[in-house]
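With one protein chain held back, the other chains of the complex are shown just where they sit.
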Amino acid sequence: MNIQLMNDLAINDLSIHAADGTIVSNVSLSLGRGRPLTLLGESGSGKSLVAQAIMGNLPAGVHATGRVLFKGLDLLAEPAAERRQRWGRSIGLLPQEPWLALDPTMRVGPQVAEVHRYVKGKTVNDSLAATSQNLAEVSLSQAEALYPFQISGGMGQRVAIAMADAADTELLIADEPTKGLDAALRDSVAARLKCEVEAGRLLLTITHDVAVARALGGTIGVMLEGRLVEYGPAETLLEKPEHAYTKALLAAEPSQWEKRTRPSSGKTVVAAQALEKRYGDRVLFSGFDVAIAAGEIVSIVGPSGCGKTTIGNILLGLTTPDAGAVVRDTVLSSLRFQKLYQDPPAAFAPHQTIRRGLKDLARLHGKDWTKIEALCGRLRLQDALLDRLPGQVSGGELQRFALLRALLLDPAFLFADEATSRLDPVSQQDVITFLQEIVEETGLAVLLVTHDRDLAEKVSTRLIELGGFQGKST
Amino acid sequence: MSTVDQTYQRPKRGLGTTRLAGAGLLIFLGGFAIIGPAVIPFDPAAQDFGASLAPIGGDYLLGADHYGRSLLARLAHGARLSFGMAFLTMLAAAIPGVLFGLIAAWRGGWTERGFEFVATIVLALPGLMLVLLLLAFSPGNYGPLFLGLALTLWVEFYRVTKATTKTILSQPHIEAARMLGFGSRYILTHYVVPVITPMISTLAAFAMATAIIAVSTLSAISVGLQPPTPELGSMIVELLPYFAEAPMHVLLPAALIFLLVLALQLLAQGERA
Partner (left out) sequence: MAIKNFLLARLLQAGIVAIVVGALCFVLMRVLPGDAAMRIAAGRYGPDARIADAAEKVRLELGLDRPIAVQFIEWLGSLARFDLGHSLVTGRAVAHELQVQLGASVWLAVAALMLSLLIGPIVGLFGGLRPGGTADRVGLLGAVTFRAIPPFVLGLILMLVFSRQLGWLPPAGFGSPREILLPALTLALGLAAMSSRVTRNAVAAVARAPYFAFARYKGLPEAVVVRRHGLRNAAIPVVSYLGLQAIYLIEGVVVVESLFAYPGIGHALVHAIVERDVPMVQGTALAMGLMFVAIAAIVDLVTLWLDPRMRKIA
């Protein structure tokens, strides 16, 4: 009874059922004022369904059982119309990928103002004034007259927060609020969510990102395959995880990795001097020097749009610099310079089975299939995966196939362009570990481009910071 | 809120059944058009005034027209004409269209700009207007009709091929393939052709439907093919004055055009219809 009073939102024995079975089973959670709740899990773990059950927007054909008590009232017992009445009034939603949740044909201002006008019932003038204030609070005053296609992802996220502020609901559900944002923006969003908690709002956050959960504190629930496998205060859970999955999840975070770098004494494979690249009037970088030696992992870190991928492409000869020169070790065939891509499915022809692609590659270069089989074993890729299309295997597996494909050509230099940013933490660790082993064995030179500073610090011999500040031309 | 697994979305229904129906209808009509003229023992031009407007199901299976010509034979020859004309026009449009599209996407630069300029000129006027203007040179002949239709239809093949190929060539997997040592020939045959082939087939079916409509329409407004050619459109107009006595005779060629176009469109668009 005591616990019930303390909890403004209590979920008891929530299960979610689809036509072909139960997809979320027996989840019990609670959250209160000043004690946000974060649901952590990978996609398909059912965490978004739990949020949808609370919000009351489960997809057609899916229904929830159990109890969702919001200030003592069971939401699941309420008829749909009544639940919809709560939207924007007592329960608010911070959408994932807000740039998709904004009406593409309406300016930002009116999209915030309509909350005041049509939900709060204010007059037109009051709504406009309140809107200006909401936008000013997230430092977006200048964006009021812009259309969604004219603002960046980070600004879109702030517009969504301004809308949530305008609605000022008691409970705020944030659904993957950092999806598609880089590390710096992710931290700023987490900080803003924390402000919401301090302002006395109830916050439920759905995320796959341990860093977000850590930043928010409060209570954490870890979900796996539709079950809540671990649940407890953030400090305890993050320090002393009990469930094997939580342990793996936390260990896979780059900041928890063991630092494993090796100084290299090999000769330089590729070097560049005084590189400069501009897009129109904007100078991405200038006077950039880099040299990468065999057996070395060099990282370039920096925010999105700072030109770090461009540098890698220049080293590979895929992009021409506006100034400066690239020197490659001349004895090496150009085939020994390879690249791993950010989005693994985009790096494979979508209609060609992986086996076919590898067979053609082996035939082209006169390699033996046994070499591919050996690499498959090495990279823990099962034979059955070979007969699938690239879209039918997971991102982590596909990135390992990309690595295999490159290794078949005995590469001297590999450019890994955000190669693990779209993978879940465990797959990310797998791919990076394989890469490190190969570097140690073969003396491969690697250029790692990433926005994840922790990752870069743990694995690279040298770390180059490419700041946005260089990019501004004045 | 998304993150709902694929399994909870409603499965697509009827995928392919529309296409199948179109293909079935097309095979049936194609058989009639190709085999019909060979096996039907009547000359489509042979007149028999005694049998003028003979009813359906009598001496003549589908009756006879006002000159007493076998309607069945005329329909079969008309179908062959429409079908053959449409097929040849489609080929004459598709081959250069696809070729130019590939070249423009591959080469880019001035080559592409040149093709774009020609396409812009052709598209400045509605297609039928261009055909009409060419027909003014020699009304009632196959030549300008064929040329005009091919001239207007190639653009669509060109544009789709160019746009798709450009998109494919700009994708990372092409860059990856080049770095892995694959040549242009491999990229063309393994990465570009498999993607554009279904699109080109769809366009081909649409182009044939357009050609069938255009030929019959132009003949019906007496600038296309002229009687006594057994052309479906002109047959309708020829028989129209006798609608009161023999309504079915007028509707038969109309129904045949409708079915031909319907079959091609069903085949082309499948579930997107």
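A and B are the chain letters, set down in written order, and residue numbers restart from 1 in every chain.
Note that in this section contacts are C-beta pairs under 8 Å (C-beta built on N, C-alpha and C of every residue); 3 or more make two chains touch, one makes a residue touch a chain.
Fair warning: this is a prediction, and the values are worked out from it, not measured in the lab.
K.L.:
From the list A:40, A:75 or A:102, which touches the chain that is not on show?
P.N.:
Looking across A:40, A:75 or A:102, the contact with the absent chain belongs to A:102.
K.L.:
Please identify which residue in B:132, B:147 or B:246 touches the non-displayed chain.
P.N.:
B:132
K.L.:
If the hidden chain were put back, which of A:17, A:33, A:89 or A:278 would touch it?
P.N.:
Of the listed residues, the one touching the omitted chain is A:89.
K.L.:
If the missing chain were put back, which residues of subunit A would it touch?
P.N.:
55, 57, 84, 87-89, 92-93, 95, 97, 100-107, 114-115, 118-119, 147, 149-150, 163, 167
K.L.:
List the residues of subunit B that touch the chain left out of this view.
P.N.:
On the side of subunit B, residues 1-2, 13, 120-121, 124-130, 132-137, 139, 209, 213, 216-217, 220-223, 233, 236, 240, 243-244, 247, 250, 254, 257-259, 261-262, 265-266, 273 touch the unshown chain.
The rule we apply is simple: only the chains that are shown with their structure count from here on.
K.L.:
How many angstrom lie between the centres of subunit A and subunit B, each centre taken as the mean Cα position?
P.N.:
Comparing mean C-alpha positions, subunit B is 48 Å from subunit A.
K.L.:
Touching subunit A in the complex: which residues of subunit B?
P.N.:
Checking each residue of subunit B against subunit A gives 1-5, 7-10, 171-173, 175-177, 179-182, 186, 190-191, 194-195.
K.L.:
Okay, in this complex, where on subunit A does subunit B touch?
P.N.:
Listed in rising order, the residues of subunit A that touch subunit B are 18, 20, 23, 43-44, 47-49, 51-52, 55, 57, 59, 61-62, 93, 95-96, 175-176, 316, 318, 334-335, 337-339, 341, 343, 346-352, 360-361, 364-365, 402, 405-406, 409.
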